[in-house]
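Dropping a structure here in structure tokens format, bear with me for questions.
The complex appears here without one of its protein chains, the remainder shown in place.
Let's turn to chain A:
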């Protein structure tokens, strides 16, 4: 087992998949000569040449559309969109074409392509460069939207995405690129993930914390902190935003009796809202407290560090919400952060 960064896991996986399948090729802005804005494609032009690693003009709609057309003829393009903010220029191609072609033509053509794109705030990049608009894509049937949080997941999910016959939005978070983790096997031998499955990444009994991408990692940190205080938090990493694995979420909440949802984007109409509604439909009778949601402040993200930091969800903000929920269930006593013995979990009927 090797410890690698999220960045390295992505790069090695791209390389392994290109070696495995001649139809896999990369295209995007600055991915070749420049080796990628975030260096995910470092070394790949040298190794595979411009036929397989294709630099594009700054024309998101044009090159995303071209990738869709190429996929319709059986190639497996992996597109890099420099950041998810710029994917908005390709929204028509992604939503109206990539997502619809299989259904609209009665299953006669599929679009086996991947769009990799990083997002996320925290880098002081200002309002147009710091968004997480995965919600737009998660809303659309026909797309698959993945948001892995660790290097191992990133590798397994990227493999699954490349081998899948549908268009996949593959969301990366800038804050994750340098994080480390172990791969379960040499990258060629990593098993492709099952798309549409959430993971219970840490079992627990007192509360369920649900997150994805960066916030799944933050949730694990928070669970660690709570464990030191004697609180057993279960962490669910959604990993796949569409299709959404509601069952794993609901099963977990039925076990723990309460939940906090953490997301790295805006609150209103968001992914957290969908998860909260899912819990309401599937685990209402098991709930000992209302579901809380932790999300970005609803502002265009400011540049100033003080404001940006305040706006983004963090371990502290998640911890605050988790403690409030635990107090509401009586699992910790008001006024203290220490746990009290856990009351019996009788469903409220």
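Here is the rule we use: a contact is a pair of C-beta atoms (placed from the backbone, for glycine too) under 8 Å apart; a residue touches a chain by one contact, two chains touch by 3 or more; residues count from 1.
By our rule, contacts and distances are computed from a predicted model.
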Subject >> Protein name, per the UniProt record, of whichever chain is missing from view ("Pyruvate dehydrogenase E1 component subunit alpha", "Methylmalonyl-CoA mutase", "NADH-quinone oxidoreductase subunit B" or "[NiFe] hydrogenase diaphorase moiety small subunit") >> reply: "Pyruvate dehydrogenase E1 component subunit alpha"
**OP:** Tell me which residue among A:144, A:217, A:292 or A:323 touches the hidden chain in the full complex.
**Re:** A:144
**OP:** Determine which one of A:112, A:148 or A:313 touches the chain that has been left out.
**Re:** A:112
Original post:
Residue-wise, where is chain A in contact with the chain that is not depicted?
Top reply: 25, 51, 54, 56-57, 59, 61-75, 77, 92-93, 96-97, 101-112, 141-142, 144, 164-166, 195-196, 243-247, 250, 278, 281-282
